[in-house]
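Structure first, then comments.
Yeah, one chain of the complex is gone here, protein chain that is, but the others are all in their spots.
A and B are the chain letters, set down in written order, and residue numbers restart from 1 in every chain.
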Amino acid sequence: MRYSAFSLLRNTLSHHKNWPQMWDNPDPLPEYDVIIIGGGGHGLATAYYLASQHGITNVAVLEKAWIGGGNTGRNTTIVRSNYLWDESAKLYETALKLWENLSQELNYNVMFSQRGVMNLCHNVHDVRETKRRVNANRLNGIDSEFLDAQQVKEFCPAIDLRGGGRYPVMGASLQRRGGTARHDAVAWGYARGAAKRGVHIIQNCPVTGFDIEGGVIKGVQTAKGAIKAKRVGMVVAGHSSVLANMAGFKLPLHCRPLQALVSEPVKPAIDCVVMSNAVHAYISQSDKGELVIGAGTDAYCSYGQRGSMHNTEGTLAAICEMFPQFRRMKMLRAWGGIVDTCPDASPIIGHTPVKGLYINCGWGTGGFKATPGSGFVFADTIANERPHPLAEPFALSRFSTGYLIGEHGAAGVAH
Amino acid sequence: MAQKYRLPDGGRVNREQPLRFTFDGKTYEGFEGDTLASALIANGVRLVGRSFKYHRPRGIITSGVDEPNALVDLYSGTSKHEADARTTMVELVDGMDAKSINNYPSLSFDVGAVNSIFSKFFVSGFYYKTFMWPTAAWLKVYEPFIRKAAGLGHAPTVPDTDHYEKHYGYCDVLIIGAGPAGLAAARVAARSKARVWLVDDQSEFGGHLLTRGQTIDGMDSDAWIVQVRAELEAAPNVTIKTRAQAISYFDMNYVAIWEKVTNHMANPPASMPRERLYRIRAGQVIIATGSHERPLVFADNDRPGAMLAGAAETYIKRYGVKPGKRAVAMVNNDYAYGSILALLDAGVEVPLVCDLREEPDGALTQAVKDRGVPIKAGHAVVGVKGAKGVNGVKIAKLSEDGKSMAAGEKPIHQACDLLVHSAGWTPAVHAHCMARGKLTWSQDMSCFLPSEGSDANPNASAGNCAGQMDLAAALQGGHAAALQVLDALGMPAEGAPAASKAESDAPSSSRILWIVPGEKELGYGSAKHFIDFQNDSTAFDLKLAVREGMHSIEHVKRYTTTGMATDQGKLANLNAIGIVSEALGVEPQKVGTTTYRLPYTPTTFGVIAGRDIDDLLDPARQTAMHPWHVDNGAVFEDVGQWKRPWYFPKKGESMHKAVLRESAALREHVGILDASTLGKIVVKGPDAGAFLDLVYTNKFSSLKPGKCRYGLMLNEDGMILDDGVTSRISEDEFYMTTTTGNAAPVLDHLEEYLQTEWPHMQVYLTSVTEQWATATIAGPKARDLLTELCPDVDLSAEAFGFMEWREGTVADCPARIFRISFTGDVSFEINVPSDYGLHLWTTLMQVGRKYSITPYGTETMHVLRAEKGFIIVGQETDGSVMPFDLDMNWIVSKKKGDFIGRRSLYRADMSKPDRKQLVGIKTVDPSVVLEEGAQLVRDLKDKPPMDMVGHVTSSYESPACGRSIALGLVKGGLAAVGETLFSPQADGTVIELQTCSPVFFDPEGTRQNG
Partner (left out) sequence: MLLIECPHCGPRNESEFHYGDQAHIARPEHNEGMSDQEWAEYVYLRENPKGLFRERWCHTAGCGRWFNAVRDTVSSRIMATYKTGEEAPIGADQEGGQL
């Protein structure tokens, strides 16, 4: 059923009794053309594009719990593409272009809201590196501008340019096309779109092992039995190392807890996304009115999906520094997720040592924004059994050759 | 008449102390000891807020942290402005100013209520299904409208002027909750040697005993509370806190407790913090957090005047106010009849009670019956009259299965102004779950109970939160929990009192109907069965979500927003789980709960930030000479945590002019720089030289005492970590300098390798950054100046060569003088013990006056070093640059063997000819100064995208060269020096430039060596 104001009205008249399921919950078949492990945004997007772009519809998405329940449903929903390095910029810009039409494409309102993303500079070094990034973005054809302090204040009147005295605002980069989206809706929209094209979405189905013969993938073992496939894509942020270990190889990943929090809802108080790398905090306001706030990661390896108090304390201190009027606001809810981080803060997309097994991981703290682009290039990679040109630089092999894409070096943390 | 709903007597308020407050501009009176909610009730205010989505009129439902409706903005527009304050938790203060929220233009006439008319359209998930056409309209039309309509109160607009404190605490036993179970536990723990903390969120101890007093150990429970509190206060090992809510429970028994210190005071002393955050590390935790009463889910259960039975009882007993004059009750359990008795005792007329049970039993039920109140068994309220306040209810008998009204039943009308209801009590298992404990569904009690805990977080639950629902069981449970945790700690209670006793409740029945049917089927007609009152999610929404494929409770929560309001589902969640389990046809255990998130109740940002705000967010490090810089008008630059003089402007001088003046003064006369912030590390021990050979790319073991050498340090990935000059003090001692920002990371890096890779090496590392103050004098007159102040060192070029150091006396201070240069001019870095730093500086300035000495800051330093092509780590490097990229092959030893990062330099991609390499840059127009961070292209196109080949890392107007100069990293730049590149600007213009050698000034080094 196509969603529209009209269908909503029609269903209202029939007391909403006739809405179909957005996706079925089928039992797995014994074999698929492609298995996607991981029912987060990236995995579901991969399945969707396999079906919509490549006509591969005999696909199963295996989700160990409920779709969108990992980092897709835990992030602070920031979308931007103003990355420093050409390789990243092209990948994230591909994603951003897909975001711009995603609600229409999926016929599902993902509430992509291009309210603008500002990355603040607090010292001379920040200014220099920010200008470098803004200039690089511009020549890559990505909208990006440098704002001086006064322009920052005009764009976001809520901000205190004094930064509490310790972190004065000296300028910012602004990507007007950046913004936020409704995270759950992204998973649901892709799932609905994929299911409509015949993809099986199988929840509560953890993968417990791989069937590999002579270095070639044959299928997977799951809580719902063995399932065969000649091509398997693994998109399991937070558990990539665990699954890789099952398949017999290691990854250059570190799992870290990352936390976010929201305030109680209030009427509109901040109309854009503000990020500050120097104080390690970022903030926006959701449509519901909650201030959505995120921070850096805890220092240690963890699969606990929970972070620590001192991290939150530091984050809120930073927020109170930039927005002293928010000190009397209240934290409503805080939560944690597990992020896979790579040494160069860039993802890994492409082949693994096992033939037919593809990987998409290592998005660190910034995977949400890439969701459509990640799914798009990964579907293409699996469909054609070779890396999509945009994915090529992100091969696992870069760690041997040394061709890293150091996004944390100059561009700051990649949220 | 003031306080017309105040009972003539009773309650725990202080009637001697009337307090005035305003609500929506109207002035009212309450008493000390009231909450804002009880004071509003005392004044007959029933309509207190509007709901989130439909803007339905709402009243007070609860008396505690679970209140979803009665939220207000306090002290609007002032520095005390608090949004979304929960009136049931706000203690009344004289002069309090409260405003209702989420309505326009007023609470009683809210245009947003038009949403209510379209509420059939706005079912769960409707956002996702519409607002998609046309594409641009989402951002321009729909979303601004939604955002304006959403939100609750207004965010504060002026900074909070109160302050907040934080405190670390350590104890053996932390008891959360001072109700009967918590107090019973505390009594026992107090008799042990354990350090005990007891915290409770209310202003006084007692928990639910404050609402329903009972007999304990033969005495009135009020007296029992006083007795126990006295015992605890007398015990030296016990710390007690009221108004202190445990908000979150982290691993290893680390619990955050939020104390409201002055919120209940009208004029608190300025010295007191508004709130305090305790972070307690406890050996064992006793969780005695009680339970929350559950609302019944019936048609239009949100009307002002519909209230939880227990809340009504609390308002009567604790605050001495009556929430209505004529009350109908709808209940499904015996305990709630205690609340009905309270209503009767308060003179509230109770025309009838609807009991969902077919055969109501229990002692309290009997007592109500004995008072002559008709109890209508198997009956329910199927409709509520009165939009802005209940004025009557419709009552009908239910069918046997409880899914609808009995066949042929015609509802009867009963007038009333209050409707109290109760579906039973839900244990508050939040702390148990935050501590990673698991839950098990109890079919008998229709709730989740704590089961397995986590051994990482030793704790015990007691009282209502553990399913010990009657007073006798709670007292016994608290007592037992204390014995258990003391045993685990090995700290037995000496002469612990016997467990306190109370009469057990006789067993009685309950009847669970997750949805109490209305007159029409769900989804038909206009009545709504609310689950999450604040977010306006209904039983119908939950069922719709399940029908649309949302089968996980987490999906249902997110799709319908149930449990995501500011009470975080305390009121809604169990009902939601029950309804979803019915819709799915599975046990609630299988449905499970959503994750219990911290904090337990919304917590002020300010208290979590504590004192780490304003200047204290991050330490500001200052050098010994800092006061002089301040007195002399320096503009500072933040470098790491350090405050460094950026430039020293003369009156009215721009930075540009100041830098030109400072640079020229140094090249012509002498300049002075505060270089104290450089990191300084003593590397000492017999293996110090060998160790440095492993950490630098070049050799240091061959350096002679008295000599200095520039070194480059890599990470194991081959990328540049830091650079600096290290000098040999003696055979077994080196004095290393690092860049300002990297002092701590470099020390960590060295320690890590020393301790974990080469522990056999005898080397000791000591940070001495703050032990030395450094003044660098540079320029043609530097030697003359120093000669005047340093009697004991031969400073001649012959005796004291470049890259050497000497020990001597400068300005009567013991000093180490280093002849090293970052400016390309003759330069002496004079190090003295920090305490002498200011003296050294002022002396140099005084004596230097005749040499036209000029202080210069980091900006001038940067210009001068760029003229010499010296790199700055973090400016010319960014974590992707290795020594060969900087044409520094000369510093990478091929002979000495291994060093950190060496192997990585020879990986496949390291020798690629198109790596970005350091070059000098001259613009074709010498007056044009490139922007630092400008990107460069070889092949110019009309418009982006175009391929970038590099970027500008440093760029200045150079007074010595009489033109602009720049450094940059360019792909394949070393092999193509002299090539023409372009820098396309944001305004469409293009700057043409040529690459060149990065050394612009005095390439032979005559000046620095002279």
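Everything below uses one rule, namely that a residue touches a chain if its C-beta (ideal position, glycine included) is under 8 Å from a C-beta of that chain, and two chains touch if they have at least 3 such contacts.
These numbers come from a predicted model, not from an experiment.
Enquirer: Among B:Glu751, B:Asp794 or B:Asp914, which one is in touch with the chain left out?
Expert: Checking each option in B:Glu751, B:Asp794 or B:Asp914, the one touching the absent chain turns out to be B:Glu751.
Enquirer: Would you indicate which residue among B:Pro759, B:Gly962 or B:Gly988 is in contact with the undisplayed chain?
Expert: Checking the options B:Pro759, B:Gly962 or B:Gly988, the one contacting the hidden chain is B:Pro759.
Enquirer: Consider the whole complex, including the chain that is not shown, and state which of A:Leu251, A:Ala334 or A:Ile405 touches that chain.
Expert: Residue touching the chain left out of view: A:Leu251.
Enquirer: With the missing chain put back, which residues of chain B would touch it? List them for me.
Expert: 168, 250-252, 254, 279, 281, 436, 454-456, 716-717, 748, 751-752, 755-757, 759, 898, 902-904, 907-908
Enquirer: Which residues does chain A use to touch the chain missing from this display?
Expert: Where chain A meets the chain not shown: residues 239, 241-242, 245, 250-255, 299-304, 308-310, 343, 399-402.
Throughout what follows, only the chains that are shown with their structure count from here on.
Enquirer: Can you tell me which positions in chain B touch chain A when the two form their complex?
Expert: That would be residues 52, 80-84, 120-121, 123, 126-133, 135, 138-139, 143, 146-148, 150-160, 166, 248, 250-251, 254, 256, 279, 523-524, 540, 544, 547-552, 554-555, 558-559, 561, 564, 566, 568, 595, 597-599, 602-606, 608-610, 612-618, 620, 637-639, 646, 717-718, 874-875, 878-880, 904, 907-910, 931-935, 937, 944-946, 948, 951, 984, 986 of chain B.
Enquirer: If you look only at chain A, which of its residues touch chain B in the complex?
Expert: The touching residues are 3-5, 7-9, 12, 15-17, 19-25, 65-69, 73, 86, 100-101, 103-104, 107-115, 122-125, 128-136, 138-141, 145, 160, 164-167, 182, 184-185, 188-189, 203, 263-269, 279, 285, 287-289, 291, 304, 306, 308-309, 312-314, 316-321, 324-335, 343, 400-404, 406, 408-410.
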